[in-house]
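A single protein chain has been removed from this complex, and every other one stays in its place.
And now, chain A:
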Amino acid sequence: MFLTISTTGDESSPATDLGFVLHKHPEKAQRFSTSYGEAYVFYPEASRRRCTAALLLDVDPVALVRRGKGKGRGGAPDSALAQYVNDRPYAASSLLAVALRTVFASALKGRCEARPELAERALPLSIEVPALPAKGGVELARRLFEPLGWAVEAEPVVLDERFPEWGPSRYVRLVLSGRARVADALRHLYVLLPVLDDAKHYWVAEDEVDKLLRAGEGWLDEHPEQALITRRYLARRWALTRQAMERLELARLAEADDTEADDLDNAVDEAADTEEKPVPLAQRRREAILDALRDAGAGRVLDLGCGQGQLVGAMLKESRFSEVVGVDVSVRALKEASRRLRLDRLPERQAARVRLIQGSLAYTDTRLKGYDAAVLSEVIEHVDLPRLPALEYAVFKAARPGTVVVTTPNAEYNVRWESLPAGHVRHADHRFEWDREQFGAWARRVGRRYGYGVELRPVGPDDPEVGPPTQMALFTRTAADGTTRPASDASTTAPSATAPPTTAPSATAPSSTVTTTPVTTTPVTPVTKREEGTR
């Protein structure tokens, strides 16, 4: 909510000329109304040698909340602006950029009626923003401003000096110095303040593209971070709007628990920025699953934990799969799947082959009975170990398909992921990751208990030392019923039934996890191809 622009001068070109360029008198404090509060411009110093203009935006926090509301009854808890406890009144956020444009409209356009030549002149400028929210920190601030000729002095703001273990905050104190036209400097700030902030921009309007083009004229094209700037400035708005509408219930549950909405509503991976790398493994996994299903001669197939529907889409391309049911517990994932598969536009005959339903393997579900096969691709590792027996029961005894295909990461292979620190799991939501021995033991135990034969297959390159990145178990029903084996192993189930087969060293606390791209992100390419190719 505060920044200063300073310049220096001498007798021939006094620093106070800044007042002309900004179109604000150095001896007055002026007030302007904006949608979110009052903006003030005043000059803490105004001499020939040095002149500083300050912009202070006095944000009205209550008005902010009331404006942020309005989506759904009771407001939108996930909207940053719906929080009374909000950094907007203090930090130099997108609101300040809006104020900048309102207050310095003509300066931004490079117009100076009284002294037109001043507007064209590059001045020695120093711009200070004491509290700038910067996603990407000092490092990104440098990458954004240095290519534009600014000398960047930036330091992180500590979160709370009382609790040093909390580390730095997401704010930096930024000082830019250099010689530039005031109009250019203002345009840089106008675009880059929101880009660094990267918060949810309620204010992004339809004409925002034009605004970016205008403000970026002459410098954005050449900027090495152009892609990032454009994406952050514009790209997230549609996704965010949709998301805001879809996650209200979950967000409220998060709020009830003093948890962030993103911690609960993480079924759809938002790190969609980096989609290229994972394709090979995800693709291979899908191929391996389809092979297994073909081998089993399955026609009616359940995809349990279908996520955004990539496998469902792949199955729809083969007519041998006469009925494909995608099941997921996340409503958002299902909506995303439905959108990607374009279910509402499929011809009736195609649409009749596919269904997406919300379900949960923590419960038995009569709708899932009687299918040829069920796929649990990268699903079990998202279930807490103590709750895995319930899933086993729901799938192998209650639903009881002829074939069950289970894939899960091979923890041994993690050493081959360069980006994954030792001892970490591949995805923050993984409750455990098993090595080949653990997975094999689990699969054999489940097979014995429920009357399924087990075949283990590698997925991906089978490393001689650590095995494949993904492991697969192919279960084939042998016993007619799901009764427990009466023999010794079942009568001693008491402690062992729920414990992992052996130790589970990788069932580490989520706090120490790191997300790597290879397995978690979700390629859309195959689906898109199909859409183009078949319809």
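Criterion: a contact is a pair of C-beta atoms (placed from the backbone, for glycine too) under 8 Å apart; a residue touches a chain by one contact, two chains touch by 3 or more; residues count from 1.
The definition used in the following text is that contacts and distances are computed from a predicted model.
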{"item": "Hidden chain of the complex, named as in its UniProt record, picked from \"Cytochrome bc1 complex cytochrome b subunit\", \"ABC transporter permease\", \"Deferrochelatase\" or \"Polynucleotide kinase-phosphatase\"", "value": "\"Polynucleotide kinase-phosphatase\""}
{"item": "Touching residue (missing chain; options A:R170, A:H188 or A:R285)", "value": "A:R170"}
{"item": "Touch criterion as defined above, residue of A:V21, A:A131 or A:A154 at the omitted chain", "value": "A:A131"}
{"item": "Which residue of A:F32, A:W219, A:Y393 or A:W417 touches the chain not shown here", "value": "A:Y393"}
{"item": "Given A:V157, A:A351 or A:A441, the one touching the chain that is not displayed", "value": "A:V157"}
{"item": "Positions on chain A where the hidden chain makes contact", "value": "1-2, 4, 27-29, 40, 42-46, 52, 54, 56, 58, 61-62, 66, 72-75, 77, 83-87, 89-92, 128, 130-131, 133, 157-160, 162-163, 165-166, 169-171, 173, 248-250, 252-253, 255-260, 263-264, 267, 329-331, 358-367, 382, 384, 386-387, 389-391, 393-394, 398, 479-481, 483-484, 486-487, 490-491, 493-495, 497-499, 509-511"}
